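Now for subunit A:
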Amino acid sequence: MALEVAFRAHAGSFVLDVAFATDGGTTAILGPSGAGKTLTLRAIAGLLRPDGGRIAVNGRTLFDGDAGIDVPARKRRVGLVFQEYALFPHLSVADNLAYGLRGRPRDEADRAVRAMVAMLGLDGLETRRPAELSGGERQRVAVGRALAPSPDLLLLDEPFSALDAPTREALVADFASLRSRLQMPAVLVTHDVAEAYALADHLLVLDGGRVLQSGERDAVFHAPSSPAAARLLGVRNLLPGVVVSVAGGTTLIDAGGLSATVRLADAAVGTQVTLGVRAQDVIALPAPDRGDGAGTATLEREVDAGIRRTLALRLPGGAEIQAELDRDLSRKLGRTLPQRWHVQVADDTAMAWQGHSP
Partner candidate 1 sequence: MAGCAAPGPGIPEIVVGTASSLEPALRAFADSFEEEENVRITLLPGASGVIARQIEEGAPIDVFASADPAYTQRLADGGFVEPASVRSFGEGRLVVVSTFSVRGGGDWTSPLRSSEKLRYVAIANPRTAPYGAAARDALTSAGLWDALAPKIVYGESVAQVLQFVRTGNADVGLVARSLVDAGLAEGLHVADVDPSAYRPIAETAAVVSASEHPLLAQRFVDALASEPGPAAPVPS
Partner candidate 2 sequence: MDWDALRLSLQVGLTATAFSVVVGVPLAWWIARLRPGWRETASALVLVPMVLPPTVLGYYLLQAVGRRSFIGSALEDAFGFSFVFDWTGAVLAAFVVSLPFLVRTVQAGFESVDRAYEEAARTLGRGELSIFMTVAVPLAWRSVLAGVALAFGRAVGEFGATLMIAGNVPGRTRTMSIAIYEAVQTGRASEAQILALTLTLATLGLLIAVGLAARKGVPSWR
């Protein structure tokens, strides 16, 4: 295992209990603020002492509560990119990049700095101070500073959250290509599902200091283990429903007027379930107004974000769901939207869990 993490820690009254392991690649820790994401990184980096457990990178034990091992942060060879970067304001870009290289021969350090400058596109900025850089440049210097000493593990704490949207998109793309060239495992903290999906091989869903789910990216993304994990993975529609038929391994569920087929083991007809559907997987089509309104949803409001148009629809059963409007359809309909809609779920996209989520 490239990275083995299993520890308990506390900060004040907050208790953190995290366990996951990967064989390399990038792991994204996804969760709301206050979930313990940053604390997890701090514990791995050696800035927070766990109460017990074990942390190992490439078989090298960094912390083992039972064995009394606690390698100090400076000897862990773990690079950490801080949320606000924490670049040394009194040092130039080159000196920031070289900061972790002290003790190495001069020419080797110079070479490493030049390599970082080239890899991250920082040419011409070497003598600048952090205050004279743009947000994106700062982020790249922070990544370069952490990478320069060739750490065994790279940790990134919300590396894109301080950036404006265009810079952010560009840097997420840059980082994705950078990652493919780096050997060491990385752990990325984020609260943005798209960012996590774009950059990670593994996902770890954290909430309230506990791991809700962890595993290979698509397995987690497409099959959240609980409604709570689903919510953090961007599933905005979580509806109470009931099993109406079971046939040939597929189960038909009705959730107040929205029907979907899912694979759900051991579900008898009449079982209460929670149905989960992403907004982009709800297909909404204008319904001819026949006056009776049966089987159709009513438009409550719309949010037009330009790049996508989301409808809030009231199901016959009273629940509200969100649906992303198809782009072609959106263009055709123009500004004025009809009141009545047919809604259905795209094949193989619905999820369901036994019981009603609160």
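If you want to know what made the cut, all candidates are chains of the complex that A comes from, given by their letters.
Note that a residue touches a chain if its C-beta (ideal position, glycine included) is under 8 Å from a C-beta of that chain, and two chains touch if they have at least 3 such contacts; residues count from 1.
The structure displayed is predicted, hence computed values, not measured ones.
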| item | value |
| --- | --- |
| Touching chain, any copy counted, for subunit A within the complex - options 1 or 2 | 2 |
| Residue numbers on subunit A that touch candidate 2, as the complex places them | 45-47, 72-80, 82, 84, 86, 88-92, 95, 98-100, 102-103, 145-146, 149 |
